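Removed: one protein chain of the complex. Kept in place: all other protein chains.
A and B are the chain letters, set down in written order, and residue numbers restart from 1 in every chain.
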Amino acid sequence: MKESLWNSILSVRKNAPLVHNITNYVVMNTTANALLAIGASPIMAHAHSEVQDMVALSGVLVINIGTLDEYWVKSMLLAAAKAHELDKPWVLDPVGAGATAYRDGVIAQLLEYKPTVIRGNASEIMALAKVSQSKTKGVDSTHESQEAIEAAQWLNANVGSVVCVSGAVDVIVSGNRKIFVSNGHKLMQQVTGLGCTATAMIGAFIAAENDIFKATAAAMALLGITGQLAQKISQGPGSLQLHLLDKLYSITQEEFYSHIAIDEHHE
Amino acid sequence: MKESLWNSILSVRKNAPLVHNITNYVVMNTTANALLAIGASPIMAHAHSEVQDMVALSGVLVINIGTLDEYWVKSMLLAAAKAHELDKPWVLDPVGAGATAYRDGVIAQLLEYKPTVIRGNASEIMALAKVSQSKTKGVDSTHESQEAIEAAQWLNANVGSVVCVSGAVDVIVSGNRKIFVSNGHKLMQQVTGLGCTATAMIGAFIAAENDIFKATAAAMALLGITGQLAQKISQGPGSLQLHLLDKLYSITQEEFYSHIAIDEHHE
Partner (left out) sequence: MKESLWNSILSVRKNAPLVHNITNYVVMNTTANALLAIGASPIMAHAHSEVQDMVALSGVLVINIGTLDEYWVKSMLLAAAKAHELDKPWVLDPVGAGATAYRDGVIAQLLEYKPTVIRGNASEIMALAKVSQSKTKGVDSTHESQEAIEAAQWLNANVGSVVCVSGAVDVIVSGNRKIFVSNGHKLMQQVTGLGCTATAMIGAFIAAENDIFKATAAAMALLGITGQLAQKISQGPGSLQLHLLDKLYSITQEEFYSHIAIDEHHE
């Protein structure tokens, strides 16, 4: 698969998919900028009066529950229902899953609409699968992603979603396939919302590439590699965010393949 | 006119107009920073309980419908009504016009309050004028701005607003006058919300300068020129956003006039 991941990147640049985001306030700006940098076309819209029309216009839907409230939850449910009805791909980012009963209830409702891909950190994925009673500490990862593989496999089997557990090593699970992406740098954790950026990028990739598993791997590898390249020329998290956007825009095939670190497993 | 545009810039710096923004979530931070960089004083406020008081306190109102919902639409209508009543200048940015019936209905209501200036891309301006049935693709421009001149003239004649159609060449229309601003760089399209920044800057300029047509041209020229200057020292959209803010703050009269590319037409 590794050899064809660059084609997925080119496919996003060529097709400029319209990515409809219902996401949190903290990351709206950086999400839009990351999508533009990779060649996608972001739209943010959540009004009950138009959210289903926007789903119909767009190539993919991305739902991120970070700063949810009752109004936004209804927007998310309306949008997910429409995507499900139209058989449009959609991605769920269950930010803070396990932190409050309210979040978990909302996630349960959203899972009814069968997200195409779910991306979260290990704590969040385990909260989704109820594999663990672990308490999410805010929105940071407190478990190693490998420990959440079992939860991801359970979700994949029971909801049908490709599941991406992000962490020091990202793990993507689909059926009897697993892929490990070891790109990225720990300084990326000091920049808010790069997980949310990953989710939105997965959205762009699955809108432009039919193979969902491969598209998810390409998105995660691209973000991880650009993070590594950016970190090398950064003095801290402020400059990392800036160089990351520059690199998402300018990365070449040679840079991509000289840094990629992925491993695929079949069981 | 060209010779006096720098005076408009100085007027903003000197008067530090209070610019009341009811704008979208994606661009609130970058809009506030751009306004501060040019010497204006931004305020963001939308509560029904205070929005009309804020209009009364401010020098200008800027309404951007990007992430509208039913609550925010009421805020916008309350604010536009107050600005109209008090004869305060106000600017409309009809983001995504034509994308959904809801947006178009909201825009129709806002137009009743006669915006002083309207700024949009070609698709949006044509959607406003119903000159075209063109489908807006998200918030990006899909038509060349020159093609929308007829729509802009129709809006100017029927609503009374100075209309700015932004694109590779920006066109500003008022009565039998047209001005073409050829500044800017295509990399600016990869940074989210620079159109929204343009709209907010027009707000600051019309608060500080009585000639609305000239103020609009000065704002568009300033943003375009700073974009060009910033692009020269940028490696991508991340650094462009940063250098743009720096240049909005530090640009000199000499830099401004050595790059300006405007053409004025009388019919």
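As a convention for this text, contacts are C-beta pairs under 8 Å (C-beta built on N, C-alpha and C of every residue); 3 or more make two chains touch, one makes a residue touch a chain.
Everything numeric in this text was worked out from a predicted model, so none of it was measured.
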Residue, one of B:206, B:244 or B:262, that touches the chain absent here: B:244
Full-complex contact with the absent chain, from B:43, B:108 or B:168: B:43
Full-complex contact with the absent chain, from A:82, A:103 or A:178: A:103
On subunit B, residues whose C-beta touches the chain left out of the figure: 18, 25, 28-29, 32-33, 36-37, 41-50, 53-54, 57-58, 71, 241-250
Chain not shown, touching residues in subunit A: 24-27, 29-30, 66-71, 96, 99-103, 137-140, 189-193, 234-239, 241-242
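Following the convention adopted for this analysis, only the chains that are shown with their structure count from here on.
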Between subunit A and subunit B, centroid-to-centroid distance (C-alpha), Å: 33
